[in-house]
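For this depiction, one protein chain was excluded, whereas all remaining protein chains were kept in their positions.
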Amino acid sequence: MDSLGYELSWYLRIAWLLPLLGFAIEVFGGYWGTRKTKTAAYLAIGCIAAGFVLSTVAFCRWNAETGAFSHSGEAAVHEEHASLRHIPFAGQAAVADHAEGHAAEHAEHGSGEHVHGEHASDGAEHGGAQHDEHHAEHQSIAALSGTIYTLGKFGDLEVSIDYYIDSLTILMFMMVTFIATCIHIFAVGYMSDELTEDYVDHFAHTSDGHHVHRPGRFYRFFSYFSLFSFSMLGICFAGNIFQVFVFWELVGICSYLLIGFYTERKSANVAANKAFIVNRVGDFGFIIGLMILWTYCGTFKFGDYEVDGHERPGLFSMVRGHDGELAQQGSDVILKTHGHDGHWQAPQEGESKTIPYTLLVVAGLGVFGGCIGKSAQFPLQTWLPDAMEGPTPVSALVHSATMVAAGVYLAGRFFPVFTTEVLLAIAYVGCITLFIAATIAIVATDIKKVLAYSTISQLGYMMLAIGLGGWAAGLFHLITHAFFKSLMFLCSGSVIHGCHHEQEMPKMGGLRRKMPITAYTMLVGVIAIAGLAIPGTGQLMSLLTFGAVDKPLAFSGFHSKDAIVATALAYTQLNPLHFLLFLTPLVTAGITAFYMFRLWFYTFAGDPRDHHVYDHCHESPKVMWVPLVVLSFFAAFCAANGEQGSLFGMLSFSEPVGLADGMTATGTAAIAVPSHHAVHDVHGTAGAVALLAAVLGTLTAYLLYCRKVVDPENIRNQFSGVYNFLVEKWQFDNLYDAAFVRPSHSVARWCAACDRNIFDAILHGSVKVCIWVATIDRKFDEGIVDGLVNLIGNVTRSVGLSLSVFQTGRMRQYVMFIAVGVVTLFALLFAFMPKA
Amino acid sequence: MSLVLANTPIDLVTEGLGLTGAWAWFVVAVIHTILIGLFFGIPAGVFIWAERKVSGRIQDRLGPTRVGGRFGWLQSAADGAKLIQKEDLVPKDADSLLFRAAPYIVVVASFAAFMFLPFGDGWSAVSTDVGLFLMFAMLSLEVIGVILAGYCSGSKWALFGAMREAAQMISYEIPMAICALIPIIIVGSLNLNEIVRFQSGEGGFPSLTLLNWNIFHPIAAPAFILYFVCATASCKRAPFDLAEAESELVAGFLTEYSGMRWSFFFLAEYASMFAVSAIAAILFLGGWDDGVGIVSGLRSSGHEYSASAIGAVILIAKASKLVLVQIWVRWTLPRLRIDQVMTTCLKYLIPMACALFLAAATYPLVLNRANHGRTDLRSPIGDRVPMRAVEASEAHAVLAAPDSTELAAADGEVTQ
Amino acid sequence: MEAIGLQPVLFVSAVLFVCGVVCMTTKRNGIGILMGVELVLNAANLNFVAFSRYTSLGLDGQVIALFVIVLAAAEAAVALAIALNFYNNHLTIDVDRGDELRG
Partner (left out) sequence: MSGEQILFWLFAVTACAGAISVALSQIVVRMAVSLIVCLSSVSALFFLHNADFVGAVQLMVYVGGTIVLLIFGIMLTSSSPFSKIKTSPAEGFLSAGIGALFLSIIAFTVTQVDWKIQSDKVAAAAPVKVSSEGYNAAADGNTARPLALSFLGLRPDQNGQAPGYLLPFEIVSVHLLVVLIGAAYLARTKRRVAPNA
């Protein structure tokens, strides 16, 4: 095993850079001769599909070396909670020792010999040695890190391109490349009407009221897609927080470009700007967090590294050490800079490098601020619904499956640095978000808006889970959500495409007869997100699979949401004060089921409400529905067997150390994080309650929108106040408008007035003074300086003119002059030469 | 240079008369002038007669037959007498002074050329190292008289003739001079005596000096033909007689002339024909050498006077032969157009002459062959020829050729 | 034969020179001016040869005289070309008419 990290980093590196290559070719290649070919699409698909293949290779290699995917589920069954205890804290790459020979021996046990990455620091943590012998076989390489290229060095500070590879990274790569491939393929069909020299945009009008005519932008769409894929993979690949930030912003710009893809539409422009500006608010916090970390920790790297042969701890090691505990000393946190081989401890007294606890909290909150912006969490959730202005594949890829997930991903990746206060804040933010978004989704009528709010809501679930210490549960939901949400968005895209860009659900209805594949794949997604399952089938499944699966028959969403709710329940049991953190997601689970089924019934079931739309709609072409089918398969089964499944196991494999046993914090946020054991204990209860909520929501939707037991109109009228409140999205946009936008505008107007009245006046005054001075200077110049020059010139000229009289042009006179001159010269010589 | 009496008998005359200084000098000059004048006049008359006879024979008629008995041999004298008796006309529009002077200029120029012509070894009025050069210079002065004659006649025929003549003569002088340079390169001297001596060698009677003649030199042979063509042209002889061109220009520059002045031009023409032929004979045909060593044998055996006398006859015979060739050519070939004349010269003769010149300069170096064993041509250029200048710097051994002293001494005796 | 001596030659050369200068100043014909130039050059040549003969100048005098002659010939050719051009442009050879450049 030469270097697993090196090898994996190469797979992922190529997978990461291929879309950039595609982007470069697409951009610099220009129009490909014509706007009517699909070359750009094929190139982009080729790049991202190759990336998926490489990611898969990397996944297989990782699995082969660690057994994270194929064994951890089994291990979880047998070892249950205990097996998770010893998963090392992410960033403390678990390594038994350096001997490569040992590495080979232990490889078959999945025993991680940490390998020195090519450039990598020896970020090895002697994880396994401290723990029980029988756990060692599950002990593995949790993370591999290294440096690819150093951009700059500022003393000890180093800005570089690093990689940090663990299960999460690889799963993200797999997820992103796979979903992106599907969506790319879908987009070939969806964007095909851009394959023209004269595209008529029915939603944009010129000043004289005509539709805008413009050349198609097929190739541009795919070049943006390639750039986005590159950026997103870059976030996943990044080995330091600064690198994350860079790609974070790249992702942001891609989002901006794609939301504003129909740049002629004012709404698209506004939405793009809004997305960008709102994200800036979060990124502001991100930068503050970066500054604090760099100032106190002196590095951005996640993993340990090496400088001049000396090992240095990465961020995670510094804050948490190898045992996952903060070393607090008064109001400071001692950074664990002492040690080697991944055993990082607080150094001796006096030599310690510390960071004030409050600042660590602030840093965590700051980075989380970035996550809030990117993942559209309360209070920055307003941009995401507006981002639906982009083409539907964009919504599917960027604004549901991957980019918005980047916030959750970062929260998960940066988990070790978060203190309990921050975690609590994350939990509450997620909790508030999930509820608000779900309630708004009830009243939304635009099919994409419903999905957008549902996205926000689900992201809130993930954040909540992470905030509650359910690291694996949150990221589990991230993965499953990516599948079913991208599926649903693509379905909605298919509907929109089929209905000729009609997005209002009230105008649809009964479409399942017209587009059955879309309808039923959509139903799979709806069931998945609603978290429905068939109770009691666990035993049946266990029998069917010979005990491999003992979970009830359910789609992926059930499992992941079940995990979150279970975590919440366990958490609430430990911290009764925070009971809302359990109740809200539980209630919202019902609401989720309600609005999702509302959407499905509204759109696909019942009778057509608008016959014009109904008559003209059609099933999408094969290039669009094949991805739907593929995705629906994964949406249904990717999380098979839930927390005992391979996916969850693999995620747990890279879980931060210390989480498994739970944590108890004192001080400002006196909370306790439940252990895995605790979570497992309440699992059954939580699952039942959540399923109950989901079934209730589903039934309500069925009764209201399918059976029409009660006319929704009546309810709307009955609760018109609440309805309007919800339609106005809890007044957030109005609030922000009043709180920020209008004040900004008035400040801007005031500044403009200031500029105009004061600064311009000063400027004009100085200009006048200058002009006055210049006038005097000009007079001086013209009168005296020019006068002198002219005088010289005139004198020269007149002298020349008078001398030019001798220039008669008569050759003979010149000869005469010479002769006379010579004679005169001789005469003078004779007269004045002294006699020799 | 000093004016030197080259012939011993004339020296004897002055000594016998007891004359010294300026007077002796004057008497010698007068004797020379008379001799050359005679030689200038008599052959001209002979050649004019010959021309008439030859043209007659070529045109299948008899030519002059009556004057002086057989063959009309006094025909020239009779013509002369007639011309002298003619009225001396000067056109009203002419510049009378220059009109009158022009024939004299022509005659004097060609007469002066004879001053430097050696009839035998040392038998020349003025023997100088630049004799050949001076002969060409004198012959080239002829053109001035022609131009003046044409220009000052106040007639357009004459003017055209003069223009043509000037252009032609100046143009043909260039290839002619270059061709004449080729034997000079071969021999290494401008001295006509030395050139002939080079060709005749030192051998006694039964020696084939014929092969030493430059005409048998591979480069000089074509040069001789070129030279002869150019010489014909510069003597305004047919087929290059565009200046007179009776059929177009009446008689060219001669249109307004008559009587004695007219005959002077012809006198000069035939004289210069003889002069260029004599130069050709000297440069290419061995001069006064007979080709079998008789003359050189006589000279080496001490009979210098007889040798020179026989040599003079031989030279005159050779030159006369060439004159006859010119006459023959005149009555054989049609006249060229003026543009053809100029084209022939500028586009063909000059390049050919230049090529031959280059060939002659590189020939000894390229072929690396001793030229009949007389001069080591492989030696540096300065060593190649006997030269008198070496005497002035005897210490300067580099310049001294091994065999130069002897020749220089011999030459010195003659010229001093 | 007695030597002629330097002074008579120099005197002759002086006459030639002055005649040349006078020629240049009085002749309005361009060719006439050229002739004046030739006279002046010849005067110089005569001096060179005389100095070569009577002083320590040696062969150099004659060499320089040769150069002068050659260059004079070149000069005459160019001057004649100029004169022809002048004649072409002014339809006369009168140099007093060529005063377009007068001040």
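Labels A, B and C are assigned to the chains in the order they are written; within every chain, residues are numbered from 1.
One rule holds for everything that comes next: contacts are C-beta pairs under 8 Å (C-beta built on N, C-alpha and C of every residue); 3 or more make two chains touch, one makes a residue touch a chain.
Everything quoted here is computed from the prediction, not taken from an experiment.
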item	value
Neighbouring shown chains of the undisplayed chain, as defined at the top	A, B, C
Residue of B:Thr128, B:Gln199 or B:Ser296 in touch with the missing chain, whole complex considered	B:Thr128
Residue in contact with the excluded chain [from B:Leu141, B:Val292 or B:Leu324]	B:Leu141
Interface with the unshown chain - residue positions in chain C	1-2, 4, 6-12, 14-23, 25-32, 34-36, 38-39, 42, 45-46, 49-63, 65-67, 69-78, 80-85, 87-89, 91-94
Residues of chain A (touch criterion as defined above) contacting the omitted chain	812, 816, 819-820, 822-823, 826-827
Those residues of chain B which, in the complete complex, touch the missing chain	1-4, 21-22, 25-26, 93, 95, 97-98, 101, 128-130, 133-134, 136-138, 140-141, 143-144, 147-148, 151-152, 154, 159, 162-163, 166, 170, 173, 189-190, 381-382, 387-390, 392-393, 395-396, 398-399, 412, 415-416
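Following the convention adopted for this analysis, only the chains that are shown with their structure count from here on.
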item	value
Geometric centre distance via CA averages, chain B-chain A, whole Å	112
Rounded Å distance between chain A and chain C, as computed from the means of their C-alpha atoms	99
Distance between the centres, which are taken as Cα means, of chain C and chain B, whole angstrom	31
Residue numbers of chain C (touch at least two other chains)	none
Shared interface positions of chain B, touching two or more other chains	none
Chain A to chain C touching residues, read off their complex	801, 803-812, 815-816, 819
Contacting residues of chain C [partner chain A, same complex]	21, 24-28, 33, 95-96, 98-103
